[in-house]
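Below is one structure, written out as C-alpha cells; comments come after it.
The complex appears here minus one protein chain, its other protein chains still in place.
Chains here go by letter, A and B, matching the order in which they are written, and residues are numbered from 1 within each.
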Amino acid sequence: MSEQHKKHLFAAVVLAVVALLVWQATGKQSTETPGLAEQQNQPTEAVLRRGNGPEPESLNPQNSRTDPAFNLARDLFEGLLTHAPNGDLVPGVATSWDISEDGLTYTFHLRPDARWSNGDPVVADDFVYSFRRLADPSTAAFYAQNMAPVVNGSAILSGEMDASELGVEAPDPATFVVYLVTPTPYLLDLLTHPSMYPVNAAAIDAHGKDYGRPGNLVSNGAFVLEEWVVGAYISVRRNDHYWGNQGNRIDRVIFYNTSDDSAELKRYRAGELDFTYTIPLQQFRWIKENLADEFRVHPYLTTYYYGLNLRKPPFKDSPQLRQALAMSIDRELLTEKITGVGELPAYGWVPPGTSNYTPQSFAWAGMDAAQRNARAKQLYAQAGYGPENPAQVEIRYNTAETHQRIAVAVASMWKDVLGVETTLVNEEFQVLIQHIRQGEITQAFRSSWIGDYNDAQTFAVFFQSDFDLNLSGYNNPAYDALLAQASRENDLAKRRGLLEQAESLMLADTPVIPMYFHVSRHLVKPWVKDWQDNIMNLQYSRHLSLQRD
Amino acid sequence: MLRLILKRLLTAIPTLLVLVTAAFFLMRAVPGGPFAGERNLTPQVEQNLRAAYHLDESLGMQYLRYLGGLLQGDLGPSFQYPDYSVAELIAAGLPYSLQLGGLAFLLALAVGIPAGVVAARHANSPTDMGIMAFCLVGISVPNFVVAPLLVLVFAIHLDWLPAMAVEAGRGMGLRNMVLPVIALALPQIAYIARITRSSMLDVLGAGYITMARARGLSERRVLWGHALRPALLPVASYLGPAAAALLTGSVVVEQIFGIPGIGRYFVQGAVNRDYTLVMGVVVFYGTLVIGFNMLVDISYRLIDPRLRRS
Partner (left out) sequence: MNDQPLIATHWQAALGRLARNRAALAAAVVLVLICLAVVLGPWLVSVAPDAVDWDNISTPPSLANGHLLGTDANGRDLLARILAGGRISLAVGLVATLVSVLIGVSYGAVAGYLGGRIDQLMMRAVDVLYALPFLFLVILLTVYFGRHVILIFLAIGAINWLDMSRIVRGQAMGLRNQEFVLAARAMGVSSRDILLRHILPNLTGIVVVYATLTVPQVILAESFLSFLGLGVHEPLTSWGSLIAEGAKEMENAPWMLIYPGLGLGVTLLCLNFLGDGLRDAFDPVRSDKGVG
C-alpha cells in the first residue's frame, strides 16, 4: 500500500466519522408514520398483537412459572374465580361459594354452562384432578406450594402421602369442596392464580407432556391455542364454547416473544405491536417526551429491596448500621432520576394497594432529608464507624442495566452521607440466587418480592423465621407469634391489625432496605380500548377491544 | 476420496465423545442450578423438581444416562421449557437459522469474493481503498450496533421493511429477511473480501500467472480463469467455521429481530443452566463444525489438483 493511498484511506474514514456525527446532530425525529403491518392488516377480524416478553416456558398451567406463561394461561383457561378489568375478584367457573363458620371448608357451585374447548362440560372432578396434579411431586410444579393450606397438601408435597389424599372433593358434578388446615382468607384470591386452573384429564392422558401443544391443548378459557412458533409467537383464537363468549370482542390474539425490551420498543414504533410487555428503562425519558399519550404506568404488587444478610457481619447484631444505611438512601431522588417512570419510594415492606391492609412505614419516614441524614450519621457512629473507620459494604446484584444503575446510585449516596465504602459485585442471576440462599458470603443483595396474590400474608411470610425463603435470616419470636396468631384469626379486621403490627415490628429491626414499589409499564396504541390498569398488572385479552379510526 | 471421507468420519467419533464429555462436566462444574427464578421456589418443591429430572442422582450416573440417550438420538427434555424436548427445540429453530444463515452465507460469498478480487485487481487504487475501508468498518463495528441501526433507519424512519423477522400468519417472508441477513452477512463479507484480496495478490505474483499474461490472455481470463481458483484455498478454510457460525445464528441478531433460531440457546441455555439444552446445541454445533471441516478438506482437493493426486 503506498503512502499516498494510505492518506486517502485515512481521510475517507475521518470523513465518514464526521458525516456520522453530523447526521446524529441534525437527524431530527421524523413524524411517526403508520407501520407496514398496520396498513396491510385492515381488520376483517379483531386481532390483538401483544408484546409478551420472553418465551413462555409452558402452556400447561401447573408447569408454568413466569408472567409470559401466566398471561397466556389467563387467556386460555379459567379458574373458579377470575378478575374484572380493574383487578377485582369476580366469579369464574364457580358462580357462588359458601365458607364454613370456622373458615376451613369452602364449597364452590360451578356454572352449568362452563365448557371445555372440545364442548365437554367442566365439572367438579376436573378441579379435583387438577388440584391433585398440582400437589403431586411427579408433576414437578413450580407453584405446588399453593396446595400447602389444603388438608394433606404439605404431606403430599413431601412425598409422604399419595395425591389422592388431598383435601378436595366433588360430591356432585356441580359442587367442588376444599378443606383447609388453617383459615386462609386469601384463598379466593389464590384461586385466580394460573397454577389453580383446571386442566383436561382426558387430553393429558392422551398427550402427556405434549398437552400444551396446538391441537392437543383442551382448555376452558376465552381462547384456544392455535399456533406456537417457539421463540417467535403464540397465537390463540376465540373459543366458541366459552360461556362468556358474548362479551369477548377479540377474535384472535398473537403473543409475540419480545425478550429484548429495546427491540420490543422498535417493533411497537414500527406499528407491529398493539401494546408492549414493558419498556426499556434507559429510554424512559425519550418515551415520556415522544410517546407520553401511549405510556401507561400503574403500581403493582412488588417491592424492590436490598436484603441484608443477618447471619454474618457487618449486619449481624448491628441494627444501627442497618438503619443508618436504610435512612441515608434518598428514595425520592432514586425514583425520580434513576428509575423515573413513577415508582413509589418505599418506606415500608407491603406495597400500597394491597387489599384490606394499611401499609406501615419506618418510624423515621416522616423526617425531612436533613434530619434523616443527621440521624443516620448518629446511628452510624453508634455502630462504631466513622471517617477514620468507614464501614465496608458489598452490594451483590444480578447483571441487568436497572440493578446496576440503582446499585451505583445507592453506593454514591452511602458514600456521600456516611462515607461508607461500597463494593459492587455483579453476578449472574443463578449464581446470585445460590449465594443468597447459602447466606455465607452475601452482605447486601438486591432482590424483589412479588406478591402472588393480593393479600398482606404473601409479604408477611417472608420474615417468618422458619419460612424457607427468609433470605435475610430474620429471626424474631415476637414477629413469628404475631403471624401465627393472624393465621388462626378468622376476624378479618383483627387479622389485619396483627399483620400491620408485625410489619411495624419488623421495620424497626430493618432486616431489609425497601427501595421502591414497582410499577407496571406499558405502551398502548390509541386504538386499544377498554384498557384498565390494575394492581396485579393483569390484562385479559377478552377485556380489551380494538377500534381503529 | 471415499477413503478420506471414511477416515474423517471415523476420527470424528472420538472427537465428538471428548466434546460431549468436556461440555457435560464443564457445565456441571458451574455454580447455580436450573430451577432458580425471580420468584423463588421452596426447597421441597425444588427437591421434587430435581428428582423429576434425575438431578438427584450421582453425576457419573447422569453422565451415563445422557450418553445412553445420545446413542439413541435422544437429547433429553429441556429444563426450561417442560413442554419440549431439546431435539424438538433444535428442530423448531433450525429452519429459521438455516434459511437466514444460508442466505447470509451466500450473500457473503457473492459480495465478498468479487469485492476481494476487484480490490486485488486494482490494488492500491481508490476502489481498493474504498473496499478495504468498508471491510474495516464491517469488521470493527459490533453487530449490536449495526442491527438496531438498520431497524431504526429502514423499519422506523423510512418504514420500508418490517422490524420483526417472523409475523403471525405470514411467517418469515423475503421482506422480513432482508435486514437480519444483512446484519449477519456484513462482518463475513468483510472477512471474506480481505482474505480473497490478500491471497489473490499472492497468486497474481506467481510465475504461471506471469506466463499466462505473457501468452497474451486477456486480463479478465487471467483473473477469473486462472488466478481465482488457487486463490480460493485460504477462503475455503475460513468458510468451514464461518458456515457453522452462520447456520447456528447469532445471539445478537436473533434477539434484535426476534428470530426463533437456535443461536440464542447457547446463551440462554448456559445462563439458565438448562443443562440438556446446552448439551444439545453444543453437540449440534460440534457436529456441524466437524462436518464443515471435512467439506473444506474435500473442497481443497477439488480446487487444487495437486492435492488430489497426492
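Convention: a residue touches a chain if its C-beta (ideal position, glycine included) is under 8 Å from a C-beta of that chain, and two chains touch if they have at least 3 such contacts.
It should be emphasised that the depicted structure is a prediction, and the values quoted were computed from it without experimental measurement.
Colleague: Which of these touches the unseen chain: A:431, A:444, A:460 or A:535?
Modeller: Of these options, the touching residue for the absent chain is A:431.
Colleague: Please identify which residue in B:111, B:152 or B:295 touches the non-displayed chain.
Modeller: Only one of B:111, B:152 or B:295 touches the chain omitted from view, namely B:152.
Colleague: Of the residues listed, A:183, A:280, A:359 or A:473, which one is in contact with the missing chain?
Modeller: Counting the whole complex, the residue in contact with the absent chain is A:280.
Colleague: Just checking the interface: what residues of subunit A touch the absent partner chain?
Modeller: 1-3, 5-7, 10, 13, 17, 20-21, 24, 262, 280, 282-283, 285-286, 333, 337-338, 399-401, 404-405, 407-409, 411-412, 424-428, 431
Colleague: In the full complex, which residues of subunit B touch the absent chain?
Modeller: These residues touch the chain not displayed: 11, 14-16, 18-19, 22-23, 26-27, 29-32, 123-124, 136, 139-142, 144-145, 148-149, 152, 198, 201-202, 205, 241, 248, 251-252, 266-267, 270-271, 278, 281-282, 285-286, 289-290, 293.
In the analysis below, only the chains that are shown with their structure count from here on.
Colleague: For subunit A versus subunit B, what separation do you get between their C-alpha means, in angstrom?
Modeller: Centre-to-centre distance between subunit A and subunit B: 36 Å.
Colleague: Mind listing the subunit A positions that touch subunit B in their complex?
Modeller: Per the touch definition, subunit A meets subunit B at residues 1-2, 5, 8-9, 12-13, 16, 30, 33, 35-37, 49, 55, 57-60, 63, 65-66, 137-138, 140-145, 157-159, 209-213, 227, 229-233, 235, 254, 256-260, 262-263, 266-267, 269-270, 272, 428-431, 433-434, 448, 450, 452, 468-469, 471.
Colleague: Could you please specify the touching residues of subunit B with respect to subunit A in the complex?
Modeller: 31-33, 35-45, 48-49, 51-53, 77, 80-84, 89, 92-93, 96, 124-126, 128-130, 132-133, 136-137, 148, 151-152, 155-157, 159, 161-169, 254-261, 264, 271-273
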